[in-house]
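Left out: one protein chain. Kept in place: all the others.
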């Protein structure tokens, strides 16, 4: 099948920052993203789990598939949001179907 | 460790289409896949979130790890299902342990 | 933006083995990981779904972003845990922001 | 007229309506208040089970009314025909493309079980009885509208075949199966069965409904915020005109069937309400080009609150007047 | 015999059994009806808490029976020994590999708390009392069977060491801790504590059980559909023969202990039932080569419905006859 080069950016970020990240991404011209729930994890600030939690706690994983030329704008927007916060940003090269959507 | 070349295909698709996608993948000889829940997202058809929803709404993310030579059959099968639907298909090169499983 | 080479390791493993995997990863010097819930899937042992389940059943997806030089230690640790169990381990090259965190 | 206003006032200050208003207001104020998806689904399972069961018990104790079968059939016919009215009305009032018009029409031909529940609770507050089998009529009206919508699209050139899987998804949709199944269980176990679980399905019912309506208010309010852009005045107008039209059709049918005042009001509420559980999922599969935001926001953000606040008192007054109850 | 049939009939048309049947049928019809995982877990937490608490309150008010300790010990021994019977029976009836036989045997040595709850509710419908501490016996029987299964595999050459983590996971499994903890809370607070929360843990109990059984019906039905292939006739037969054998062992032990009719029936139900919460997770850790689908489908798809529909009336009749109750 005809595929097109793209980038998969995965941002694992604190749930209370999700809305700010979404706004930053939209501001940076990202046409779409998907938010996955996170059950728990471990990092320098220790281990945590969502079990039994009541508040808007924990983290979420935000996945954006973008054209290669948009990655830099996206990363800069994302970085401004995560900068002072805990979170992980990774970029993977990928190929997509239906490039006109990105 | 001994690893083997493979492809990670990620299909973000509307939840009501999940069963049809599963059948198409099985039909295309895919030996396994994993379905992750999706909390929400944003795209050309606007923003959405699963919070408080009652019906079989929203999207899911389906991950298939396959041998490189199977990718084309998989993409064709997946494409027939997502074609007229909203959804995102991406392919990333990866390496796997235990290649005999794929 | 300044990015750094890294690896994204994704381990799909049975939920009852999650704690053992976490301990093995920590033992192998992995500084962080994130656990995503899994809704269902299909493999050689058949299809399954988490819907309506009561026990600690099903699978989870564990994501670790690590420096390239740590991948081997990680894979060996992970392999000792998944070895006799069902589960899938894949490694994808990626780039990360804030390399000092990994 | 005074009667309607007094009824509307009483209706408006009930905990149920105010809970919906609270959710709606919280969403419009962009509060982060939210009900987890699993909790919302659990509440809806409870409501469907309870309402189905109580309907079955009622039929078991009052006996199967002669009009039961006629009412079921009438429900199917209404569900099949209302989409045509809706489709035509949308053509007149809006510039929506054909597929969107068909999808919206399917939602309005089908029913909203929570509107039905709210109507039942208005009746029980007023001490008015209704035919227990109206629950079965509600179940019968869920699916047929979908077929009409597909036929409308096919006629307009966008042929869609309904494969076996889609048939099953439509007819064995979870909410239909649960409603019908609980109805049959109620029918089989009757009063003795009811008394064993009444303190679960009856006593807390109104309270559970409050929490469910809180959630629906949140979802409706958020939906409205997100899709303001696509909702032209004509589309919004449809969300109020169509339920009135549906209610009129329901009233006419109720008179033909000889239903009681309560039964007539319930049938009006069913015709006036729009689906937001079974039909949306079916539309995503069958008419993927239709914009889901339009139907859902109309059904949940306009028509549902309209019915809940003004519609139900009007329908009750009209039913009372027409049946001479 | 007539008594059993009448009891079976009464039992079959209870809302509880019919709810299970509804879920089962919905699954076999491939309806998309489903209970969210979080809701199913919440229901099971409620049931474990309520049943444990009520057991504790009952012991608090009737005093600690002389046979309490003996019954606990008997439960542990039964749970340890039944897997050997199950393992041998599987060897005779099926061609399952050793590890699968051991895993299945562990499930049947352990217990199903919902079967216990259903048995209690048959008793309370019939107005038959039972020893309150049977809940504690249920908790005591959850884990020992796992050890027997591991020993059986080790004997067959597949040595497995039980590390400290596994010990903890087995003995402090969530359902055991909740059941025992609630029992102790009930014991400590007694009737005054019970009266404070009775309208939560007692009044709605039967209704909550209906929804839980609806979910179990769905899970059991889907499990059967998915694993039809692996279930040979011998395996299916085991799912009916083994509970009868377990019930017989339970009845014998109950007579030795001098339990009441109700207590004997509960012990039979415990022995006859198979675990689907605690044991499956332990087996995944300890015996990863065993096919989880076999055990779960047998326990949930064959033995649970058998016990629920035919088993319980038979056990009650047998217990009544043997204890002269």
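Going by the order they are written in, the chains are A, B, C, D and E; count residues from 1 in each one.
Note that in this section a residue touches a chain if its C-beta (ideal position, glycine included) is under 8 Å from a C-beta of that chain, and two chains touch if they have at least 3 such contacts.
Source: prediction; values computed, not measured.
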item	value
Displayed partners of the chain not shown (whole complex)	A, D, E
Contacting the left-out chain in the complete assembly, out of D:7, D:111, D:176 or D:214	D:214
Identified contact with the non-displayed chain, of E:150, E:182, E:274 or E:312	E:182
Hidden partner chain, residues of subunit A it touches	14-17, 19-20, 45-57, 84-86
Subunit D residues that touch the omitted chain in the full complex	13-15, 18-19, 22, 25-26, 29-39, 42, 125, 199, 203-208, 210-211, 214
Footprint left on subunit E by the chain that the document does not show	36-39, 41-42, 45-46, 49, 53, 168-169, 172-175, 177-178, 181-182, 184-185, 188-189, 193, 196-197, 199-201, 203-204
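The definition used in the following text is that only the chains that are shown with their structure count from here on.
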item	value
Highest-count interface - the chain pair sharing the most C-beta contacts	D-E
Most distant chain from subunit C, judged by the mean position of its C-alpha atoms	D
Subunit A and subunit E, separation of their C-alpha mean positions in angstrom	45
Computed distance of Cα centres, subunit D from subunit A, in Å	38
Distance between the centres, which are taken as Cα means, of subunit C and subunit B, whole angstrom	18
Touching two or more other chains - residues of subunit A	36-37, 92-93
Touching two or more other chains - residue numbers and ranges from subunit D	36-37, 41, 169, 174
